[in-house]
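One structure below.
Of the protein chains in this complex, all but one are displayed in their positions.
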Amino acid sequence: MGTRVNQIGLQRNDYKGRPSTLCQGCGHNSISNQIIAVCYELSIEPHRIIKLSGIGCSSKSPAYFLGRSHGFNALHGRMPALATGAIMANRDLTGIGVSGDGDTGSIGLGQFKHMVRRNVPMIYIVENNGVYGLTKGQFSATADIGQELKYAGLNELPPIDICLEALAADVSFVARSFAGDAKQVRELLKAALSHKGTAVLDIISPCVTFNNHETSTKSYPYGKLHEEALQDITFIPEYDPIIVDVHEPGQVQAVRMHDGSHLVLRKLDPVKHDPTDKLAAFRLIEEARIENQFITGLIYVDEHRPNLHETTHLIQAPLVHLTEADLRPSAEALDRVLGEICCQ
Amino acid sequence: MGTRVNQIGLQRNDYKGRPSTLCQGCGHNSISNQIIAVCYELSIEPHRIIKLSGIGCSSKSPAYFLGRSHGFNALHGRMPALATGAIMANRDLTGIGVSGDGDTGSIGLGQFKHMVRRNVPMIYIVENNGVYGLTKGQFSATADIGQELKYAGLNELPPIDICLEALAADVSFVARSFAGDAKQVRELLKAALSHKGTAVLDIISPCVTFNNHETSTKSYPYGKLHEEALQDITFIPEYDPIIVDVHEPGQVQAVRMHDGSHLVLRKLDPVKHDPTDKLAAFRLIEEARIENQFITGLIYVDEHRPNLHETTHLIQAPLVHLTEADLRPSAEALDRVLGEICCQ
Amino acid sequence: MSDVQTSPLDSLMADQEPVVNDFQIMIATVNGSGSQTANSTLLRAIFRMGVPVSGKNIFPSNIQGLPTWFTIRLSKDGYIARREDYHILVAMNLQTVEEDITNLAVGGIVLYPEEWKIKHKRDDVVYYPVPVKALVDESGTPSSFVSYVSNMVYVGVLATLLNIELEQIEYALNFHFSNKPKPVNMNMALVRLSYDWAQDNLPKNDPFTVERMEGKTDGMLLLDGNSAGALGTAFGGVQVVAWYPITPSTSMIDALRTYLSDMRTNPDTGEASYAIIQAEDEIGAIGMLVGAGWAGARAMTATSGPGMSLMTEFAGLAYYAEVPIVIWNVQRVGPSTGLPTRSSQGDVLAAYFLGHGDTKHVVLLPSSLEDAFEFGWKSFDLAERLQTPVFVLSDLDLGMNLWMGKLFEYPDQPMDRGKVMTAEDIQRAGEFARYKDVDGDGIPYRTLPGTDHPDAAYFARGTGHDEKAIYSERPDDWVANIERMNRKFDTARALVPPPVVDEVAGTEIGLIAYGTTDACIVESRDLLREQGIETSYLRLRALPLSDATRDFIRRCDRVYVVENNTDGQMAKIIYMEYPDLAPKVKSIAYLDGMPLAPRWLTRAVQEREQER
Partner (left out) sequence: MSDVQTSPLDSLMADQEPVVNDFQIMIATVNGSGSQTANSTLLRAIFRMGVPVSGKNIFPSNIQGLPTWFTIRLSKDGYIARREDYHILVAMNLQTVEEDITNLAVGGIVLYPEEWKIKHKRDDVVYYPVPVKALVDESGTPSSFVSYVSNMVYVGVLATLLNIELEQIEYALNFHFSNKPKPVNMNMALVRLSYDWAQDNLPKNDPFTVERMEGKTDGMLLLDGNSAGALGTAFGGVQVVAWYPITPSTSMIDALRTYLSDMRTNPDTGEASYAIIQAEDEIGAIGMLVGAGWAGARAMTATSGPGMSLMTEFAGLAYYAEVPIVIWNVQRVGPSTGLPTRSSQGDVLAAYFLGHGDTKHVVLLPSSLEDAFEFGWKSFDLAERLQTPVFVLSDLDLGMNLWMGKLFEYPDQPMDRGKVMTAEDIQRAGEFARYKDVDGDGIPYRTLPGTDHPDAAYFARGTGHDEKAIYSERPDDWVANIERMNRKFDTARALVPPPVVDEVAGTEIGLIAYGTTDACIVESRDLLREQGIETSYLRLRALPLSDATRDFIRRCDRVYVVENNTDGQMAKIIYMEYPDLAPKVKSIAYLDGMPLAPRWLTRAVQEREQER
């Protein structure tokens, strides 16, 4: 028996990228794996996908999945614009954007919101860890208020909530998930792939290296001695990825982080929450904030909002497929225009 | 009898600026007048105020009020950062920022939100007309969906709501008003002046020159002929400012624009709306959006959120008042540091 | 530069010898008062009489109420540069009338509303008070239209005074109003009324007159450079436009939108074969271009200095990831926000080096409507051939003023889409390596996203990479890649439009210029020749510099580089590129917001020559 292939005859391996250079246990790697799994499972042709990212550990990850898809690792916070241009140029492509919370919530907040407002058809994943991983542990704009980090100290500013930001900018699809909940991530990815506008996925993706408390004694196994001074800031322990067990709709579940703290997730129950009710979506997010929980699941969707192809009245054929005959008006057309403006 | 003066012996004229070069009837001029009135009335010392703005017709207006106050006409969309720096440098100053909807909602959205998130102590006024006035009439990000303009055509994108954006970024004071409602503008300005964090005032301020429909026959008095072709795009008619009559709390009022269209304002009733209830604020804005109304009045306030001086643990004295003795550590301090790092 | 010229009119006052087709009209109005119809009608009517003209609008950065000036230069010799002096003043702005009169040439004439009191009357100019209000009233124009048409009074009066043919004015109005009879008739009525009034009531007391000419303007058109560039862009087959409004570039996008919606929209479905996106700022705009260019589209934007500054980081990415995009910078006066409604050539260094870390760009330098049109399409060919951003440095003077120009020529080459490999190409070649120098010209092959071949994909990035576009920090990979890119830059030298050289045998003096200063140089060379100073002239059309420029400098004894900026930026680039020749290259640079004037330049060269 040969290796398993999907409907278009590709193996799972054909959806892999280069070996990851992210830290052992980084949530971002889990998300890459789910993207690989979903694209394999749905038999998506790799050449129809483009991968887009900003700068950060998260933004590196597109190099580690779908090696047969074109990709562009853009500038810090500026992927939305680049994605918009690429997708306008070729509407046949499916865009998968991967960003970080610093990339989207700090430097890139403006571009993010304007992309959402334009409803650019693409999946936009924020691998949200509340820190700047690649620059070694500063707070990003999504960090919790009151959080303390080994390198960055205490955060006294309230977090930017990516889902709320997307809602305020009239997003047409927004969901939240957790990198360790493989099943939910996959389900949401599939839903997002069939959405015609911008699908924002805010995925909590722990930075095992820098999202560590300095003070909490419960966090490290080594006790007081370690905490005092042993750490060499260039030493990065290797962790296992954090996985959540089966997590049922409606259920509240606390996930233990590597530093011993807990993240409280509440999975939306589609029976109880109507994801087409925007007011309900605002309420859910605000209430969860008050209760220090994270809602996961599909928060809001509007299948009817026109996307950017529609509001720019673009022809059906991808612009890049047009030939010179389509693109360059004729000599007669030039004569006509000149005839109008030449007054002799 | 001499000219009237306020409690610190200044005349109203002392609060004026240079003659306005904005269009006759521009809403921005009305707002400038209310700023002058309030500062005169409250006997504010002009030298304690700094005026800050981005680029646009709105952002020019600080030149036309408080001529005895320092001001900085910054870059397009980048006033929030500049204001933050100035106010951190001298916490004794009261910052009055004036921006436009393009300045804040388009190019400056990211900076705006991060300023709000930091709760920089200042008043931030958006003179909101839904267009780029200074560059002659393109849509800004706050333009209504479905709106048509003479020069820009049809807007098919949903508007960014400045108040909602401020709320999502954890604003500590946000209100909306209308340039023609002098009384409400003044009241809100006074409330804002006594707020310790960022006070966002989203003031609808009609652009009489460019916020004109091309198609609506009801708009111009000249009928079909004019509409067809007579307009010379360099001709700008002179309008009277739009003023609303007494507008009572709780009341809904339709204001006629120069082009004949109507803006529907609903004044918040402080008895019915609790401005400390954030969820209620979200609901109000979302409901008004559905009903095509603009809520005016104080939408949300949180007097307890620490401002940026507090979260940066700044000393009470303005940093710029510190002397060399305060700022430059002593020679002994250098020796001490060198002693620590010099290993010989 | 702003000092008034003593004009040849001094003597003319006495004997009233006619001054034919060789003077300048200055129309002073208030911004927002709608004088554009009147001014362009006058300009076009005179042009229709076969007289070479040029029109310049000097307007404030404001919407309504501040002073605005419009100059119409008539030059029987065909000169279209800025002229500093003016002879006919149409004074319609009370705020500036005194200063406007002060600067009028001796022997000049002033048209002004009769109800004004002019305080300090000069006795060396002629005053023609005009009953503007009365004429408008008499015309019976409906009150709501009065403000729109009243400028037609000075059109009619000037027609009488200068002998401008009424048919041509009517033609120009029809042109302006796209042949819609109602507005044409309403305006024309007032023109005729004012014309008649002047015939009957204004005793002509000055020598200025317009006379029909032959052969000087045949087959020429009158257009602004932004429209010419937009038209060229349309004929370049543009696919994606992303932009953010900024003076003086906005009207280029407006024109492009008009042309494209005319020529590239399906009239039945309303569907467009292009996308124009108004971005939220210039970072967004250039970001969209980089995405579109990478995906295989012809993508362009138009901006000005502040917008280009914001594009710096993305320009570096496009350069290093080798993505074709086209950026028009219609230059205004900097530094910073500067003078948004004044012209300059101040962004040459900034554009050439836009980006940190050894970035450098291809830059095109249009001088004329023809250049603007040609670079409109050619910029895409260059960008795609070279896989790099191409900057087109226009300026406010070219972009927003009306220029005479030759009819544009349809592109003489098919679209050059550059080195793009299809799935079949990869199959045939057996390999695809994004950044490999296969042909030795430094230009690698690329694939477009969507190419259906297992080896087609690559991961574009701004970080160090090897030939296969794989992330690399290896010193040898870095050096190999940069050396190839520098080879590519050398390839660009030969590909970009070569300079235009007019070499005069026997002279030692060379002039180098570019962009809109060309009009000034052309006239100045004639003036210098009158002074016995003969010059050769090289007009740059692009950066990087090519051998032709080096050789020109070599052949000259001394070279003056003339430009409309403060620091002599092109001269600096020449110093950098040709240090060996630097000692014989001198900079003549000046910037006060106005285009360079030939008399000023002539004096400047004379002085330099005398100093030697």
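Read from first to last, the chains carry the letters A, B and C; within each, the first residue is number 1.
Going forward, a residue touches a chain if its C-beta (ideal position, glycine included) is under 8 Å from a C-beta of that chain, and two chains touch if they have at least 3 such contacts.
Just so it is clear, the structure is predicted and the values come from calculations on it, not from any experiment.
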Open item on the list: Among A:10, A:38 or A:57, which one touches the chain that has been omitted from the display?
Closed with: A:57
- [ ] May I ask which residue of C:358, C:502 or C:551 touches the chain that does not appear here?
- [x] C:358
- [ ] With the full complex in mind, choose from B:110, B:197 or B:241 the residue touching the hidden chain.
- [x] B:110
Task: Hidden partner chain, touching residue among A:17, A:100 or A:133 - done: A:133
Task: Touching the absent chain when the full complex is considered, from C:98, C:592 or C:607 - done: C:592
Task: In subunit A, positions touching the absent partner - done: 21-24, 55, 57, 75-77, 106-107, 109, 132-136, 138-139, 141, 209, 221-222, 225-226, 228-238
Open item on the list: Across the whole complex, list the residues on subunit C that are touched by the chain not included here.
Closed with: 1-2, 60-61, 305-306, 308-310, 312-313, 316-317, 319-321, 331, 333-342, 344, 346-347, 349-350, 353, 355-360, 461-464, 473, 475-476, 478-479, 482, 486, 565-567, 569, 571-572, 575-576, 579-580, 582-583, 585, 591-594
- [ ] Name, in rising order, the residues on subunit B that touch the hidden chain in the full complex.
- [x] 14, 18, 45-48, 50-52, 62-63, 67-75, 78, 80-90, 92-93, 110-111, 114, 118, 308, 312-316, 318-320, 322, 324, 326-329, 331, 333-334, 337-338, 341-344
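As a working rule, only the chains that are shown with their structure count from here on.
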Task: subunit A and subunit B, separation of their C-alpha mean positions in angstrom - done: 33
Task: Chain centre separation (subunit B, subunit C; CA means) in Å - done: 37
Open item on the list: Averaging over Cα atoms per chain, report the distance between subunit A and subunit C in Å.
Closed with: 44
Open item on the list: I need the residues of subunit B touching at least two other chains; which ones are they?
Closed with: 106-107, 109, 141
TODO: Can you tell me which residues of subunit C touch two or more of the remaining chains?
DONE: 280-281
